[in-house]
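A single protein chain has been omitted from the complex, and every remaining protein chain is retained in its original position.
We call the chains A and B, going by the order they appear; numbering starts again at 1 in every chain.
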Amino acid sequence: MEYVFYILAIWTVGSGLLAVLQRNLVHCALALIAFFAGIAGIFFTLRAEFLGAVQIIVYVGAIAVLILFAIMLTRHVTGEETISPFSGHAIWGWLASAGVLAMLIYSLYDQLFIMSGPPSQATVLDIGNAMMRRYAVPFEVISLLLTAALVGAVVIALEEPREKK
Amino acid sequence: MYEFVDQIFVKIGQGIMLLFQGQSPFVQAFIWTILKILPIIAIFPGIFAFTTWAERKLLGRIQNRLGPNRCGPVGLFQPIADGIKTLTKEDIVPTTADKPVHTLSPVIAVVASFLVITVLPMGRNMTGADLNIGVLFFFAVGSIGEVSIFMAGWSSHNKYSLLGGMRAIAQMVSYEIPFVLSAITVVMVVGSLSTNDIVQAQQLHHIVEDPEGFSDTMKRVFLHLFNNVGGWFVFQPWGFFGFLIFFISSLAELNRAPFDLPEAESEIIAGHHTEYSGFKFALFALAEYISMIAVCGLGVTLFLGGWNGPHILPSWAWFFLKIFTLMIIMIWIRGTFPRLRADQLMGFAWKFLLPLSLVNILAAGLWYHIPSRSFGWLATALIMATAYHYLSKFVMGKSLEKRIYRFA
Partner (left out) sequence: MITLTHYLVLAAVVFSIGLAGALTRRNTIMVLIGIEMMLNAANINLVAFWRYLGPQTNMSGQMFAVFSIAVAGAEAAVGLALLIAVYRHFKNVSIEEISSLKG
């Protein structure tokens, strides 16, 4: 069953690369949707099914749609494809991220993570119990945060009424 | 005898599996999966063809005309004629369109529609995949359909397509909230996200363990008669309102009338599938009708008791009978109501359905905890009726007053 992980990993990394390398912005967003679906698959292989389904609902169904709407609303009508999508000093960005990758892989190299028991399993019932008992305060705080984000986003993006001079 | 007819498909499947008994477990799992998928792929497009015929005939009759009656008796071969027509039409793609996205979007729509059918329990022990997150899987994969509509609208490089696509997505995202919230009441009462568990919980002996005021024999007779019918959640007040919210939101999710502003011909030519012709348009129609069947299936599972029914018919017959009834009601609604305007549509979702579904969750929670079921029924009915009354006054405002007709 290892090939499932490898297929999903190749899918995820491939669509992630497409998402940052494409010229056309909508193609990047669509590759991002494939990336989110790949991540949801990784969650399913980790036996976190609830999280995988939530990932699809929130990321693919909501955040990706939000990104697509924002792309539509901020599109340049002309001169879209002539300039390079990469900024002038892009090479330093590549070098920095390559450095970060090297550092992370080096820290993982030869590490032996010893499992202290059988792998954890959780049903939705366990998640509900945890959410309502041990993590009730973060749950309420998250609801406040989401309300604030909702109201804030609407207020920020609202068009101000033009005053007649 | 009843058991045999009820489980006949399961027994056929197990019989075919006996042929492959000596193989490796991988081959056995593969064959078992194929055995579960093939009937879905075979039956549901057949139901789709039947639905297109039924829709055109019923709409015709509602509109005082005959509908298709030339191909075959009563026009029954019309879907075959439609199929041949769409398959042989030229596939036109605009030159400035984004070709890979243009081709991919009907594919994603069809895949999303078919994928959700696997979690519907079509009979006793007859679920495609009894996931323990069945309902959540349905909503997750269903929300992938919105992406396909955006892809269709944007890739056609056409003002009308883009506008229709954006409107469709705004509508679908708005109505997804009451859609999910009304299903959450059922999940909350049952305590499980698995569709099979939800259907099993809709038998009366789970809900009314001890009918009060009845003698022992009467209890047994009562439970025996109404076990398979009385437990449906639609007969509880929170289930009734939940079902209404679910049904109306599902009409909006499917872009069907009276919420079909994004794809109505007199409004925006054909919305996001303006630039599609031939087989791709047929794929979009297939995706829409299969989604309709799947969503009706979920409504039946959550509220109408799934495959429960008196033991006159087998369980799978009850399931499909209930789906057909819901689909005919959807077609009936299409022929009866005028289209809603965009702002009326949004106002209805955010100002009416969303608060009503929140009160529904509250009422269902109260019902769950009140020990006496009849008092619980009355209390929740009162709460829901009050909420409905005041919310509708708030949303509709003046137009709820009595109309005065003047015939000049």
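Everything below uses one rule, namely that contacts are C-beta pairs under 8 Å (C-beta built on N, C-alpha and C of every residue); 3 or more make two chains touch, one makes a residue touch a chain.
Values in this document were obtained by computation on a predicted structure and should not be read as measured data.
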Visible contact partners (per top-of-document touch definition) of the missing chain: A
For chain A, the residues touching the chain missing from this view: 2, 5, 9, 12-13, 16-17, 19-20, 25, 28-29, 32, 35-36, 39, 42-43, 45-48, 50-51, 54-55, 58-59, 62-63, 66-67, 69-71, 73-74, 76, 83-88, 90, 92-94, 96-98, 100-101, 104-105, 108, 111, 113, 115-122, 126-127, 130-131, 134-135, 138, 142, 145-146, 148-150, 152-154, 156-157, 159
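Operating definition for what follows: only the chains that are shown with their structure count from here on.
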Whole-Å gap between the CA centroids of chain A and chain B: 30
Interfacial residue positions of chain B with respect to chain A in the complex: 98, 101, 131-133, 136-137, 139-141, 143-144, 146-147, 150-151, 154, 162, 166, 169, 173, 176, 191-193
Residues on chain A engaged by chain B in the complex (per definition of touch): 24, 26-27, 30, 33, 40, 49-50, 53-54, 56-57, 60-62, 64-65, 68-69, 72, 123-125
